[in-house]
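Mind having a look at this structure? Questions to follow.
Subset of chains shown; positions unchanged.
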Amino acid sequence: MSLPLAELARYLRAELRGDPDHRISAVASLNRAGESELAFVGNAKHLAALSSTRAGAVLLGAEHAHGYAGNALIAADPRLAFARAAELLHPPRRSAPGAHATATIDPAAVVAKSAWIGPHSIVEAGASIGERCQIGAGCHIGAGATIGSDTNLVARVHVGERCTVGSRCLLHPGVVIGSDGFGFVREDERWVHIPQLGRAVLGDDVEVGANTTVDRGALEDTVIGNGVKLDNLIQIAHNVRIGDHTAIAAQVGVAGSAVIGRRCTVGGQAAIMGHLEIADDVHVTAASLVTTSLREPGTYSSSFKAVPAQGWRRAVARLGQLDGMARRLKQLEERLKQLTMGSKA
Amino acid sequence: MSLPLAELARYLRAELRGDPDHRISAVASLNRAGESELAFVGNAKHLAALSSTRAGAVLLGAEHAHGYAGNALIAADPRLAFARAAELLHPPRRSAPGAHATATIDPAAVVAKSAWIGPHSIVEAGASIGERCQIGAGCHIGAGATIGSDTNLVARVHVGERCTVGSRCLLHPGVVIGSDGFGFVREDERWVHIPQLGRAVLGDDVEVGANTTVDRGALEDTVIGNGVKLDNLIQIAHNVRIGDHTAIAAQVGVAGSAVIGRRCTVGGQAAIMGHLEIADDVHVTAASLVTTSLREPGTYSSSFKAVPAQGWRRAVARLGQLDGMARRLKQLEERLKQLTMGSKA
């Protein structure tokens, strides 16, 4: 695909400065872009690269445009416009409708004619695959599971029985939706398994990163809201509920029955304990541990930054002495008080 | 399946109050249960829902039963009884014995007649699959590996060559048993791989969550005891030994050659360093880091709870000043001592 700049500007609602007929066929970084490519300036750090770019056109904000003599598309939010341009010029590869010869589709499954079922994929009885879905190689859609329309399971995605994935979702390789929740009751020293009977339910426009796991609910459902974005290697336990448009970075763990609000962000490797509530618009920084409900929007943290190990060991040792220091401080205050009273007397 | 309450009460060893002929066919939550469903009261928080439930019967403890007029099953441990009822009423789906046409089974493998081998699964030479096993879609049983009887590999489980999984185990999608341990020796700046020649050996009644990995031992074996429960995305390194009935929550990492006792619990995202020993009945809280042997039973912790980021930053900055504060405190004590001696003189 290749477009004249005038058309691209219209599509992106950007102001065009330069040659309206110059054709663009791809996006690239400022450093690598050539004649037929569009690059972008996201912030002031990019300005050095801008001065030497050979890009056919550059997307930037008005504040960075004045000094640039080449073809320019000026947008209110250049990063957003660039994402749009990239989506337009680099549409995801789609396989033609139909099922690969090696796919195993149960006669009692319902697969839309416009969907593609890849090699070695399995669709079980009662499962339903929506219009224009791409079910990649080695996927497994369990009995009675439902996949909405225009959803893309890249490869090797497991959707357990009766679970639901919405429309326009993107699930990466190794994702497991609907594994059993970790539910046991102790009997003497043994653990007795509690059957996990709920479902995992993903809304529309959900993205799930590679090897992330979403457990099914115990009795009710695990629910991932619309527009939620989950990065790689995340654990979502049973009965968790995540509000719309919340984004969670890699390796975060969310324990059972936690309820997370809308538009939250959770930094990588953070952990959220179970049976608590997090309000809308809460932001948890990377590697922090949420142990109680967070009822107010805002940013929360409990992590330390790495420093040279020697200094760190000293600080950690001092932390162990803190209790004693607090007591000595109190004693000092008392003795000084007595002394002062004495000297006043 | 559907049972009269009298029979269910006998099976659960519960006391029945109400209609012995009322038939129950499923379990459900208090909020959702209908006429033919059994719900349960686990603790006082459930009492509000109890007052409005439409469940056909409710499982509860004697302390919560007095105010309830509906059909009731009174049990010493309602949660345990509920787990039993759920298991009885919702037996896991089983596929009929045999192998799917797309499974690849080496002629030199031994597969019990009562076992099921799912689509696109692979059983290599010398592997052995026990009675009534369910080997789900896309599983891979390596050469010489052994799977006990009544074990269920849900889907896409990898059991490496010569590894052993016991009886009545449940392994979820994406599990890897018997990947190489992370063993290298430095030679100048390069790392030389140390062949990993041991096995991973899982006992009976072990449950392993989605995408969890258990490395094989370097020379001896990695050993997971009977009744051990591992949640999702856990890493068990080479030569680790985990005692019977220990339960480990999601995303925990256990480093090489660590030995963990019986009946321990480890909270989510905790890390246990290598070459150390943890006694029986030790509990490690979520996100804690165990760096030394823990020889006494009890609860251990090293994690902080997330607080508003501004306050946290101040606390962290103070931690950096702690060394200086300790010195200033000491100075004050000395000066005050001198002063007191002076005033006494």
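Going in written order, the chains are labelled A and B, and every chain counts its residues from 1.
We adopt the following convention: a residue touches a chain if its C-beta (ideal position, glycine included) is under 8 Å from a C-beta of that chain, and two chains touch if they have at least 3 such contacts.
Given the structure is predicted, the values throughout are model-derived calculations rather than measurements.
With 2 identical chains placed here, what is the total number of copies in the full complex of this structure file?
3
One rule holds in what follows: only the chains that are shown with their structure count from here on.
Any idea how many Å lie between the Cα centroids of subunit A and subunit B?
25
Give every residue of subunit B touching subunit A within the complex, in rising order.
27-29, 31-32, 77, 79-80, 82-84, 86-87, 90, 92-93, 100, 102, 119-120, 137-138, 154-156, 170, 172-174, 205, 207, 209-211, 227, 229, 231-233, 244-245, 247, 249-251, 262-263, 268-269, 286-287, 303-309, 312-313, 316, 319-320, 322-323, 325-326, 329, 332-333, 336, 339-340, 343
Using the touch rule from the top, collect the residues of subunit A that touch subunit B in their complex.
Residues 102, 104, 120, 122, 138, 140, 143, 156, 158, 160-161, 174, 176, 179-180, 182, 184-185, 187, 189-195, 197, 211, 213, 215, 219-220, 233, 235, 237, 251, 253, 255, 269-271, 273, 284-285, 288-292, 294, 298-305, 314-315, 318-319, 321-322, 325, 328-329, 332, 335-336, 339, 342-343.
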